[in-house]
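The complex appears here without one of its protein chains, the remainder shown in place.
A, B and C are the chain letters, set down in written order, and residue numbers restart from 1 in every chain.
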Amino acid sequence: MSTSKLLGRALFACFLLWAGDLLAQTEDAEAHQLLTVLAESSSTQKKAAVLQIAGSGDVRSRGWLESFANNKLGRIESSGQFIIVLENRGRNWTVESALTGENLGEISRRDIDTVRVNNALRNELEGILSVIDLKSPEEHSRLTAARALKGSVDGTLAERLPELMNDEKSDAVRAALTEALAIYKVEEQGDVAAVATLSGSLNSEARAALQQAMRSDDAALVAAATEAMASIEQKLTLNRAAETLYFGLSLGSVLVLAAIGLAITFGVMGVINMAHGELMMLGAYTTWGMQQLMPGQPGLALILSIPAGFLVAALAGVAIERTVIQHLKGRPLETLLATFGVSLILQQLVRTVISPLNRTVITPDWMSGSVMINEALSLTLNRLYVIGFALVVFAGLMLIMRKTRLGLEVRAVTQNRAMARSMGIKATKVDILTFALGSGVAGLAGVALSQITNVGPNLGQAYIIDSFMVVVFGGVGNLWGTLLAGMALGTINQLLEPWAGAVLAKILVLVFIILFIQKRPRGLFPQKGRAAEG
Amino acid sequence: MWLTRPLQERSTRIFLGVLFAALAIVSVLHVFMPQDSALYVSAYTVTLLGKYLCYALLAVAVDLVWGYLGILSLGHGAFFALGGYAMGMYLMRQIGDRGVYGDPILPDFMVFLNWQELPWYWLGFDMAWFAFIMVLLAPGLLALVFGFLAFRSRVTGVYLSIITQALTFALMLAFFRNEMGFGGNNGLTDFKDILGFDLRTDATRLGLFIATGIALAIGYVICRGIVTSKLGRVSVACRDAEARTRFLGYRVERVQLFVFVVSAMLAGVAGALYVPQVGIINPSEFSPLFSIEIVVWVALGGRATLYGAVIGAILVNYGKTVFTGIMPDAWLFALGGLFVLVTVFLPKGIAGLLFKPGKSRDASNTPSAQEAAA
Amino acid sequence: MSIFQELTNRDQVFEFLTPATSPVDVRHGPILYLEDVNVSFDGFKAINNLNLTIDDGELRCIIGPNGAGKTTMMDIITGKTRPDTGSVWFGSRHNLLTLSEPDIASLGIGRKFQKPTVFEALTVFENLELAMAADKRVFPTLTALMKPEYRERIDEVLEMIGLKELHHALAGILSHGQKQWLEIGMLLMQKPRLLLVDEPVAGMTEQEMERTAELLISLAGKQSVVVVEHDMGFVRSIARKVTVLHQGSVLAEGSMDQVSNHPDVIKVYLGEEA
Partner (left out) sequence: MQKRVALLTNGATHSNAKDDEMSIKKHVKLGLSALALSISFNSVAAEDPIRVGILHSLSGTMAISESTLKDTMLMLIEKQNEAGGVLGRQLEPVVVDPASNWPLFAEKARELLAKEKVDVIFGNWTSVSRKSVLPVIEELNGLLFYPVQYEGEESSQNVFYTGAAPNQQAIPAVDYLMNDIGVERWVLAGTDYVYPRTTNKILETYLKDKGVAAEDIMVNYTPFGHSNWQAIVSDIKAFGGAGKKTAVVSTINGDANVPFYRELGNQGIDAADIPVVAFSVGEQELSGIDTGPLVGHLAAWNYFMSVESDANYDFIDAWVAHTGNEEAVTNDPMEAHYIGFNMYIEAVKKAGTADVDAVKDAIIGVSVPNLTGGFATMMPNHHITKPVLIGEIQDNGQFSVVWETPSTVAGDAWSDFLPGSKDLISDWRKPLFCGNFNVVSGTCGAQANVANK
């Protein structure tokens, strides 16, 4: 609890800061003095310096503290002038004066001493800023601030919280504050009444408080705490189960995305496209490229990369179909070898043309973080989007295959090439389109993956085998099979992982597939009839 | 007798002649040429050639199942690696107390992960004969079980290829795990000696090289014996018209199983000879990529010829040795391009270029001819 | 000697002594009979309550429009397709539904496919060699040697199917008709008790057809032969008893004249022509 104690002192200071009429400008000399202390004192004394600045009541203090927290507060060696770093990439940094705020342009890194910060201090600063935010006009930041308080309330704050709650309009915030206060009471005062408020709370600090209470020697408290704990544990196990399921589905959706394009090229055309993974890679790189093209708006770039990624991969697909696959009609095993060669070439191409290093793909704000169902169960946003995306893509493909002319022709050609031809269907055209479609979908998968994993030359290899497993397991040439198989394998894997560990889980899934194929050589949903024989 | 039959056919005699001549020349140049002479073959080259021969044997094994039985195995690397591990375990035990921790029983990696006693599956590997039997048995059994399941339920073609890939992939993940007790990613290494011969002496290297050459010869004759026997013709029948073969009363799945197991054992032997020469065995030998590469050697050399497989294996790996030196980037392009070109434009491979098309099964082994020779 | 004699005489009694080529027991009734057989693919009823009996040594022709279920019926008899319901017996002792293709084949049922399937990568000679009745387990096959009597038998058949001079050619280069013959030859090598012949004369010249007809007739008696054929002329030339299949069940059965005057048959065929 050491941190919260320290934080306590910080908070105390902040309340002084509220009490006194704020926002007077201290003399620059004085300000300079304050910062010098901060800059020159050792990391242990820095805390004191921080409190001083917070206490100074200077308008600029908040700005200083923030930039300090972000490692952006520095000093020019030569002049000793304090600066705030605006841009700190490369060897020359753009800075502005900390006191006057005037822009000082670019200064070589060599002349800048940044004021060192570390996590301990950052905790302090967050505490301070959050308490200041308790007064902020927007409910959202008040709520986060209130949540942040849980487990770090101290005597001083505890006295002020009730009055704060009274003039608090939002119930959510008030609830959070009440819990924060209750935690404090249970922890520090062993208040039995407060235990009731905590019962059923999923907040980890609350749990910690209760556990501590259970260790106390006050029988009544122990009893109450134990009871409260029981109710919490129950809730937790439920949430755990829900979470695992969610993990399973999200992994499944990734598998489905990776495999569904293959289900088209492999399942419908009988082409074993080992370069499928690299087509995904292209999609991912497209996303990166788009983000490079429009710096500053990763979100838009990402959305635009959905069509772009599809297009790029599709075109690549057409190229592969024309140059390689069309020469290998009815020789599936040979397509495997040839396309494997293609995959090697594509990988090396990316390595030499772009870089062997992974590329940074930025996650837009609306995709990072998670939606909090409750304090024990929150669904990560990027995966949520991926699940949705997978389902949309699947639905789209279903439509194309079932409702459009292309879909009809594709099915015709796959059932009986000669017959379809004689009915005036251009088989070659259909082949190209089908393969382009499958490849394009792979591109889409790549766009999605860029938000989950590395964007690098090896992205493809990581998924190709899994994708084949999914398709084969689901039953070749059956989209529903692919969907079901992907989701099933994903969930099985996640169910196994807790007790088998990540590696063993994967192995077990593979073995399971191998055995399953023995039982049902044509997967979950096999194609029946004389066509499928032979 | 099916094993001696190949010795009467021209192609085999030529092959063996070339092989043994090469062995002899290399040995002579290595032993009798002065170090500085241009003709001198260094120990480094000898080991390199030894490695190629291991790959060649592996390729022959793959050609046997793919070329003559039509089973495209993308998991033969697994059998190769298993043989290698069996040998590696023997070599590990041979180190004895000369490991860095001087532990008489436990290999080093077990000591610093403080394992207390040797896992049961390591027992017996201190005895050469046991290890050498395991070299055949481990891959053989895996092939037997896997093949039995697969062929019984008539998993063929693409499906088979993909589950063989799953098989080797699963094994790779398994061997990466340190709990398995096979040294995890580091695998087995720092071998000292084999059958009492110090692995660091050139004499031992030459010995291993020659042994590999002989193994290749024997392997080749066995495969040749099978494919020129009636069983070989039944295999081809299975490859081209499985159903028809069944209606003739042949148990296709048993034919497939037999040939598959033989091939797996040959791969195991190749692996076992590979390990002492390169000095390390680790899970990367299980990687699906490697298994696919093997198939490409065969495709390049020419399917269903056996000697084509040998040519392909040696050519590709020689190219690798050369190109990774001078142009590392270009190498992957070259390899990839090779895959595409061969499969698209050279379905018969180099053998198909060298000899008249349609002779992939040379007429010299029609029964009448053999009996005439016999 | 006399004892041996006796044994050989009594091998009708001791069933374990029946010849390996075909242990089928035809003393009580027909050599093959199908009862209430049903098969459906994805809901489509390929075979619908099919009942059929073939007597020992009979030559039976089966005709019927496309999709009548002729080939599917053969698949069932040879074990390639398992019916949903019904029973199929070979002689009175062998329930074919419990046996695999190789078992059925070695029991003595030979099949010639609609589309001639020979082993194109093997020579004509080797094709026949593989078909030859012999121990077909793995190791015997591995160590098998070409005995003179085998070669004689193969040469016989080569003569019979007129491919003598082509015996070293790869089967792949044969003409359609020659492949038909080769496949028939392979049937003969098998020494089957029951031959299932699917469209034997497709792609054959007139005189080839005649020879085929002679061959099949000559086979009948020693073996039972079931011929599926479209070519009415050919059927007429060999037919004793004809069965008409339609929509997976027997529409009519009897002599060629009987069936060709059968009203349903006429309807079906005219219906088809129109």
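General observations
Just so we're on the same page, contacts are C-beta pairs under 8 Å (C-beta built on N, C-alpha and C of every residue); 3 or more make two chains touch, one makes a residue touch a chain.
Predicted model, so just to flag it, every value in this text is computed and none were measured.
Across the complete structure, the visible chains that the omitted chain touches are A, B.
Which of A:Thr36, A:Gln52, A:Asn88 or A:Ser199 touches the hidden chain is settled by the complete complex: it is A:Asn88. Per the touch definition above, the residue from A:Asn166, A:Thr360 or A:Ser422 contacting the chain not shown is A:Thr360.
Although one chain is not drawn, the whole complex shows that of A:Thr178, A:Ser201 or A:Ser250 it is A:Ser250 that touches it.
Listed for chain A, the residues touching the missing chain in the whole complex are 2-3, 43, 70-71, 88-91, 109-110, 113-114, 116-120, 122-123, 126, 204-205, 207-209, 211-212, 243-244, 247, 250-251, 254, 348, 351, 356-363, 368-370, 378, 380-383, 452-456, 458, 462, 493-494, 497-498, 501-503, 506.
In the full complex, chain B makes contact with the omitted chain through residues 42-44, 47-48, 51, 95, 97-103, 108-109, 111-114, 173, 176-178, 184-187, 189-192, 200, 278-280, 282, 284, 321, 324-325, 328-329, 331-332.
Rule of thumb we're sticking to: only the chains that are shown with their structure count from here on.
Look at where the CA atoms of chain B average out and do the same for chain C: the two points lie 44 Å apart.
Computed from the mean C-alpha positions, the centre of chain A lies at a distance of 66 Å from the centre of chain C. Looking at chain A, no residue sits in touch with two or more other chains. Annotation for chain C: residues 80 touch two or more other chains.
Every residue of chain B that touches chain C in the complex is listed here, in rising order: 1-2, 226, 229-231, 233-234, 236-237, 239-241, 243-252, 254-255, 258, 358, 360-361, 363, 366-368, 370-371. Considering their complex, residues 72, 146, 149-150, 152-155, 157-159, 161-163, 165-167, 169-170, 173-174, 176-177, 243, 288-289, 292, 295-296, 299, 329, 332-333, 335-340, 342-345, 347 of chain B touch chain A.
In the complex of the two chains, the chain A residues touching chain B come out as 270, 272, 274, 323-324, 327-328, 332-338, 340-345, 347-349, 351-352, 461, 465, 468-469, 472, 476, 503-504, 506-507, 510-511, 513-515, 517-519, 521-522, 534.
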